[in-house]
Each structure stands twice: as structure tokens, then as C-alpha cells.
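Before I ask anything, let me first share the structure, which is written out below as C-alpha cells.
All protein chains but one are shown at their positions in the complex.
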Amino acid sequence: MAISSEVELVTPVGNQSPELDEGFGSASRSQGRLALSRFLRSPMSMISTIVFVGIVGFCFIYPYFYKWNFATPDLRKVAQSAHPGQAGHILGTDETGFDLFARLMRGTQRDFVIMVASTFVTLVIGIAIGAIAGYFGSIADNLLMRFVDVMLSVPVLVILIIYGNRHPNMGALQLGVVLGVFGWMGLSRLVRAQFLGLKEREFVEAAHAMGASNSRIIFRHLIPNSMGTILVFGTIFAAISIVLETSLTFLGVGVHQPDTSLGLLITTGVNAADTRPWLFYYPGILIVIIVLAVNLIGEGIRNALDPRHNRVRD
Amino acid sequence: MSSVAMTKPGPVIPQGEPILRITGLEKYFPIRSRILKRVVGNVKAVDGITFDVYPGEILGLVGESGCGKSTSGRAILNLQPATKGSVLFEGRELTGLSRTRMRPVRREIQLVFQDPYASLDPRMQVQRIIAEPLVIHKVASGQQLHERVQELMQLVGLNPEHSSRYPHEFSGGQRQRIGIARALALNPKMLILDEPVSALDVSIQAGVINLLDDLRERLGLSYIFIAHDLSVVRHISDRIAVMYLGKIVELATTEDLFAKPAHPYTQALLSAIPLPDPRRERTRKRILLEGDLPSPANPPSGCRFRTRCPKFANVLSEDEQQRCIDEEPPNEIRDVGHPVACHYAAIEKVL
Amino acid sequence: MLIFTIRRLIGSVLVLIVTSVLVFWYVASSYDPLKPFRQSNPPRSAAFMAHQAHVYHLDQSVPVRYWNWLTHLIDPSSSFPFIGFNFGVDTQGQAIAGQLGQRLEVTSRMIIGAVILAVVLAIVLGVLAGVRRDKPVDIGVTILTFILIALPTFWFAAVLKQFAINLNQDVFHDQFFQTTFEESPGIESYGTSGQIFTDQFKHLILPTLSLGLLTTASWIRYQRASTIEVLDADFMRLARAKGVRNRTVVRRHGLRNALIPLVTVMAIDIGALFGGAIITEQVYAWHGMGDFLSLAFNREDTYAVIGWVMVAAIFVVLFNLFADLLYAVLDPRIRLS
Partner (left out) sequence: MRVHRGKALAVGVAILALGAAACSSGGSGSGGSGKGQLIWGEPTAFPGNLFPIIAAGNSTAIGNLDVRVNVGAFRVTPNIAYQPDPDQVTSATSSLVNGQQVVDIKINPKAVWDDGKPITAADYQFTASAQKSQDPAKGGCPDILGTVGFDQIEKSQAVSDKEVKFTFIKGKPFADWKGLFSGGTALILSKHIIDQGDPVKTCAYLKKGWPVAGGVPVGASNGPWLLQAKNIDVAKKIVTLVPNPKYWGAKPKLARLVYASIGSTSDTNVKALKNQEVNIIYPQPQLDLVANLKQLSGVTTSVSFGVQFEHLDFNTKDPLLAHPEVRKAIALAMDRKALVDATVGKFSDKAQVLNNRLVLNTQTGYVDNGAGYTTQNIAKAKSLIESIGGKMGPDGIYTIGGKPLTFKVITTQQNPLRDQTIATIAAQVKQAGIKLTEFADPDIFEDKSHPNSLEAEGFQIALFAWVGSPSLSSNNSIYLPHTPTGGGGQNYTQGADPIVNDQLNKLATALTTQAEIDAANAADKQLWQDMFTIPLYQKPTLLSYTNNVSGLADNPTLAGPLWNSDGFSLK
């Protein structure tokens, strides 16, 4: 929920560290590759990545081989509220006979769509607004940053509920886009700050002197140099978008039956803690694992890009 | 001021029309009030400079930090649009040109930066950095582009095999060569070198300077060589312009300037150059300047240098001093044989 | 400083005005207060609907409605605390500002409690993790915060309630923790003010915990980061090099500087706290701002929603202003710019 504060956690990482140079004889590696190798060498980052990619990949592929479909309930009486392992359902079923495992995979798919769509939209808008404000400055900057203040003054959750009330049958994709449309403010502030710093650097002036256009300077120089910040924001936002989705679904906005999402599964499962614990614990644990993994990937990227966090020798 | 040029002897004889003609160039930065953002004053970084550069010539531009040298370079290139004055490049007026109209000119004049760490995009491979001007001006692509980059790297003395490396993998001197290669990519006629070696180790400086000298000869380039270090400029320049607080105070051939410095400021600068002979070094006379550079927002009246001028303080009579306070000395050819902006210009041997 | 304050104040008012335009347009074009009448059976006559539309100002264009709303905004007789705001009446004919004032009192109990809890935890755990960077304490705090960030609000609240009830039954053998309402219903008709205070305090514990713990997670991360930054700063190295004890260095030099950024993030999160209160109030059946908003949503009560959003926006903007000023006081470098 607290998109704004999460974002502030990001350490600006646009500055490459001069200490890293003088390694003429060392293997040819870019900043990005150095960061990548630091990322790969951190066990926490690696485990998180493997877990996340593994879960998502599995949830997209395995449904093709799994015998229960998320949309078709098992109508046998024995299959209603079946315990895990009972009646051929690995993780059990709900009262209708929907296979929980199939639903969890479907929910993960939907949340992945929400995550990717919201993050993509947020990155596009946030970078665009931040870039224009930071690069062109003066009036554009003033107007855009006041606009960001305006957007931040209203709780995001409320805007989303109002939107959801008017668009009751949102699919995952639409929900993701909407989350993104109202979530970019923090990023635009970060990108603006980065651009304000970067555009004073000599390599930008050099590009001017070469006759480079504004768009070339923004896209070829400034954005690549802000990529660290953007990446970290993106992962944290992705994690938050899933938590936001659960909140919205709890409030009745978001993904609806007959489709499902992790938010919907835990919203309905939250009452079942004592009576049908599998409906409570499996979705809850899955969502915590996914959000945790995405957050830890973000943390890993942050550490890998932060020159001060330089435990790996090179 | 063409008369100045004509009197100038030196290794490169200026011939024909100047390639660059700068007249009365000014660059002011407005100071705004805090509440209403109204302009309440100006920082006069460059306050009316005039000089010419001839084809094949190297013009040195020296002065203390903050005197407006680098701003002049940027104003000439229209990177920071000039407030007033004219910049004629091969007869074309550059001031006031829009970015698009300026673009073709940028093929002809290029800039090399002071800081080789900051002036190369850290996220770009060297080959892309060098190729960037070629790509921007669409002069080469594909295999041709690749070959041109290899050629340029060879030209500046870099190993073309390292073309896929990133800037941080090179030493400072090598990076500066990358910057030079980038500046040369479009076969410009002129380079503005903004303190190209001041960030480098002394051992590396010579290599870069020799490269620049060499390139000038091979490619027939003209340079404006901006530096704060006279000894570096002496090595390479044909003529030298000395700047103080936004104005040129003396302009002469290198030989003349070092042999016959006429402005007290030039003399002070020259007296600070270390001499290789320790005995002479110990016995030489040093001219020390008092105080700090005055604020360019509020320069002293009359002669700007008078507040720190040893001559003003120690030699001149009160009447003479009054003239310095009231009247700004124009930069014109005086008895010494070259333009100098001092009412009481007199040659003094300092080396 | 005064000039800076005045400029920021003017800026805040402008932001609020633009916010009100956008919010008014967005909400007014989203909701249909006539919905309850449309759903009635047998259907209402056209004349009746037209009359109701007139009562709710629906027969005017949105800009006209906005102008009327704006020009009636300041009203010294309104009961909204501090400033006389008049947000109009809701579809039930009740003054919105008065209701919001009462609701705000309830919600602010929860929010203030949560902020205090979150700040204390953020400072203690954030500084601890920053000072003991990469030590087990830090890793523990990091994992804890990430788990808290990953927990859905209502899920966490449900687990917390269950835990509290079990404690009540097994340890206290009494209703020590209260899971529902902001106070025992009807207590005001028989309780003394002391009893009411105790009762309200007991009802406050669990909602404060759920809102505060989830809020503090990101604040701890933030405090940790700024602690690390300060510890790496040159003046800290210098102090240590002078031989001052590490603990003293942290306390005397580090903490104050490390706290500055937290002020900003707190101000920004006030909006998120209002949002979080919607869910928390629903889970604990509180009757505060969040509950008012849910009701307004259900009734599609345009002016009530707008009033709510504007109150939240006023708080966000006020806190941002406050944070900016505090920032300027704490960090002299900011003042000139």
C-alpha cells in the first residue's frame, strides 16, 4: 500500500564509482555485468530469483498437464471441500469442488499479469514524467511536480476503489494497467532527481556538442544511466502491486468469479483458518513467498548496484 | 582586431581569413530574487571577448579558474547561448542559431572535455561512444561505421581490439584519447579543447599533448586550447590569450607573451611557472597576487584587475591609480607590440 | 525561513485547489446518488427522479456544481475541527463536515497510535539493523520487514485477532483484548469517563498493532538505509577517528542526522495510512473515516466521497508542509534553496 515510502528506499545508483577503474588488464566487464555478477553471487538474490521464476514458470506451464481445470469444478460429492490429497486433489478443493492447486496456479498467473502490466505502465509513465520534468526543467518541471503532489495527496487505494466501483468487471490486465496508472508518482520523483543530477554531467554536454537531439540524450544517455534506480523501483512496485490487489479484492474491487486471483483466494480463505485450513494457509503462504521473493530480488539488485555494498572483490 | 594577427610572427603563420572570428562575446547568467524570481543582477562570466583563430592555428586561452575560459568555449559552441556578441565560423554567424540549425556546424567544430571520467557515458561501450557523432549526423553505418571507429582508435593511439570495453576499464589518458577520437570522428576543422590534460597525471599529459600537436599537423586542424596552466599552453600554442574575470587582458604569440609579458596579470601568471633549473628557480622574482578573484556578479570598476594588481598597489601614483579606477583599459596594441588591456602596460621579464 | 514558509503554504493551497478540481470531476462523474431510487420497485415517476436530481444538484453541470461547492467551502459555523469546512450534505440530508469531524476523531486515535508505534519501531529496529549491518540482527530485521511488507492487511489483522482471542481465553481469562468496535457499544450511556477511556484504550490496541506493524515495515527499511548512509559519512568517521566510543558516536552524531529523512517518508505515508484505515476499520468494525467512506461508496453519495477525499488530501498536504518545514529546521542546508 505504501508505494510512496517504499520508493524512497531506493539508493540513487546512477553514479558509477571511479574507484572501479584502472583495471585495464581485467576482464572486459560492463557496469551492468559487474552488478549482475554481484547479484548472482548473492545467495539470497539467487534463491529468490530461482523461487520466483520457478513458481511463475510452473504456474504457466503445468496447468497444461494437470488434470483439473481452474474453471471446472469436480462435481463429485467427495470432491467438495476435499482435504489435501483426498479424491485426487493434491491440495484439496473448496466447497464447490474447484481444485485448489489449479486455482492457485491460475491465481498466480493472474497476479503475474497484474504485476507485469502495472509495473510496465508505471515505469512508462513514471519515467516519461520524471524525464520531462528533470530534463526540461523550469515550467514543465514545476507543473509536473505540482501534478505529482496533487496525485499523491489522495490515497491511491481510494482512487482505485472509485475506479473499481465504476468498472466492476475488470480483468487482471485492466486492473494491472489501472494500478500502474495511479502508481507512478514515486518513480517520477526519483527519475527527475536522477535526471537533474545526470544532465549536469559532462557526457550529456558532450552529446549536446555532438549535436544529439533531446530524445537521443534522454533515451541513449539519461535513461540507461538511471536504470539502476528504475529497476529497483520496478521490483518493489511489482511486489506492492500484488499486495494492493489483495486489498482491493478484499474491498470488493478487482478480480471476480468465475476467474480467480491470489487476492480472491486469500479473501475467501481467510474465514477458513479453523474449518478448512488448506484454503487459508496455502494461498496465504504462496502470496507471502511470491511477494517476499520479488522484494528480495529488488533488494539484491539494489545491493548489486550500490558501489558501497562492495563485498565481492573484482 | 585583424591588425593583431598580422603582426604576429610564429611557427604557424596565420594566413588568409580567420576560420573563427569572435567579436564582443558576452555570457551573463541572471541572478533572480528569491520570492518573485525577478532578475536582480547578472553574473558576467564572459564580458566581451574578441579574438580570431586562423586555419591551422592553436590559440591558447589561459586564466585562473572561474575567469570564464570554459564558459567562453561553451558560448562559442552555442552550448550556453551567448548573451551578446558574434561568433563567425567560416563566415557563418553561430550565435542565435537554433539547435537544428546548429547541428551541421557541430560537424565542423568539436569540443574535448576536461574530465575524461565524466565526459564519457559510463554505460556505453567505447565503440558506441566514438561512433555516436557519426550516428547522430548519419554519416556512416554498419561495416563502414565499424571501420571508421577502428581507424579513429588507431589514430589516437588506442588498441582497436578494446573497442567493446567500457570507459571505466581505461586509464585517464586513454579515456581522454577516446574523447579526442570522438571529437575527430566527423573530420572537424576545429577543436575546442577545454583543459584537456589538467585532470591527467603529468606523465600522461605530455603524451596527450603530443598527440594533439601531431593530429593538428596531420589533419590541418585549428584548436582553441583552454588551460589554467601556462606551461602546458606554451608547449602547444601559437598564440595565447590571457583572460581575467571575463575579459581578455593580453593576447600575443607564445614567444612574445613569454618574452615580453606586458600585463601585470600575465606577469604574475608567468612568475608562477616552475623553472627546471633549481638555481634560477631560487633566485627568480615571484609576483604574488593578493586576495581572491572578485565576484563576476559585481566586478570592480575601471580595470578589473586593479584590486589585486601589484603595480596598482606598489608602483602607481594616486593620479595614475585614479585612472585605473575610472577608466576601463581597452585591449589594444600598445607600445609592447601586441594587444594588452592595461593603461600602464610595460614589459617585464619574469622568466 | 518565513518567506520559505509562505511560499510553501501558497503552494499547498494551490495543490489542494487542483486536487479538489480533479477529485470533484472524478467522483461526480463516477457516482450516481439516484441509484437507491432507481432500484426501487415499482419504479419511481420521472417527475420524482427529476426532483431528486434537483435536490442532489445533478441537473447542473459539473463545473457549476464544483463552483457552488467551492464557494460554500469555508463556513465558520461548521463543526469540522480547526477550520470551518462545509462539504455540503449527504444523500441522507446530514451535514458531511460534522460527520467527518466525529469520524476523524475515531480514526485519528487509530492513526496516531499506529504512527507512534511505527516510529518507535522504525527508529529502534532501523538504527539497530543499520549499526549492526550484515550481522544476524540486521538479517533478522530485514526478513521481518519483508514479511510484514508481504502480508495482506486484512489477512494479518485476522491472524492477530485470533491470537489475541486465544490470549484472552488462555492467559487473561478475560476480555483483555477487544476485537470489535472503537468502544463497547452503549458504554456512554452507563460508563464514567474513566471507564470510557479505559474501554476505548483497550479497543485501540489491536487496530493500532495491525496498522502500525504494516506501516513500520517500510519505515524500518528507510531508517536502516539512512543510518547506514550517516554511519558512512565523513563526519562520523572523523568522530570515530577522534576516539569517541562507537555507541556515543551513533547516539550523538548519527541518530539525529539519520532521523531527518524519516520525517519526509512519514509525511508521504499519511495518505497511505488513511487508505490502510479503510481496511483496518472494516476488519475491526470501527466507525471512523474508513467506515464513512464505505457507506458513501455504497450509497454512491458523491458529496460525501468528495468531502472524505478532501479531508484526507488536506491532511496529506499539511503533513508534507510540516515535514518540509521541519526538514528546513533540522537541516540548515535546505533552507536557502
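Labels for the chains are A, B and C, by order of writing; each one numbers its residues from 1.
The definition used in the following text is that contacts are C-beta pairs under 8 Å (C-beta built on N, C-alpha and C of every residue); 3 or more make two chains touch, one makes a residue touch a chain.
These numbers were taken from a predicted model, which means no experiment stands behind them.
Student: In the full assembly, spell out which visible chains the left-out chain is touching.
Tutor: Hidden chain, whole complex, touched shown chains: A, C.
Student: Determine which one of C:57, C:109, C:161 or C:224 touches the chain that has been left out.
Tutor: Checking each option in C:57, C:109, C:161 or C:224, the one touching the absent chain turns out to be C:161.
Student: Of the residues listed, C:138, C:183 or C:324, which one is in contact with the missing chain?
Tutor: C:183
Student: Counting contacts across the full complex, list the positions on chain C that touch the omitted chain.
Tutor: Touching the chain left out of view, chain C contributes residues 35-45, 47-48, 51, 91-94, 99, 102-103, 106, 158, 161-162, 165, 168, 172-192, 195, 198-199, 202, 282-285, 287, 291, 295, 298.
Student: Just the residue numbers, please: which parts of chain A touch the chain that's not shown?
Tutor: Interface residues of chain A facing the absent chain: 72-73, 75, 77, 80-81, 95-98, 165, 168-169, 252, 256-258, 268, 270-272, 274-276, 279.
Here, only the chains that are shown with their structure count from here on.
Student: By C-alpha centroids, what is the most central chain here?
Tutor: A
Student: I'd like to verify one number: the distance from the centre of chain A to the centre of chain B, where each centre is the average of its C-alpha atoms, in whole angstrom.
Tutor: About 50 Å separates the centre of chain A from that of chain B.
Student: Between chain A and chain C, what distance separates the C-alpha centroids? Give it in angstrom.
Tutor: One centre to the other, that is 24 Å.
Student: Would you tell me which residues of chain A are touching chain C in their complex?
Tutor: It comes out as residues 1-6, 8-9, 11, 146-147, 149-150, 152-159, 161-163, 165-166, 239-240, 243, 246-247, 250-251, 263, 266-267, 270, 273, 284, 287-288, 291-292, 295-296, 299, 308.
Student: Show me the residue ranges of chain B that touch chain A in the complex, using the header's touch definition.
Tutor: Spelled out, the residues of chain B in touch with chain A are 74, 77, 79, 99, 102-103, 106-107, 110-111, 113-115, 117-125, 132-133, 136-137, 162, 164-171, 174, 179, 182.
Student: Name, in rising order, each residue of chain C that touches chain A in their complex.
Tutor: These residues of chain C touch chain A: 11, 14-16, 18-19, 22-23, 26-27, 30-31, 142, 146-147, 149-155, 158-159, 162, 214-215, 218-219, 221-222, 225, 232, 261, 264-265, 268-269, 271-272, 274-276, 278-279, 282, 293, 297, 300, 305, 308-309, 312-313, 316-317, 320.
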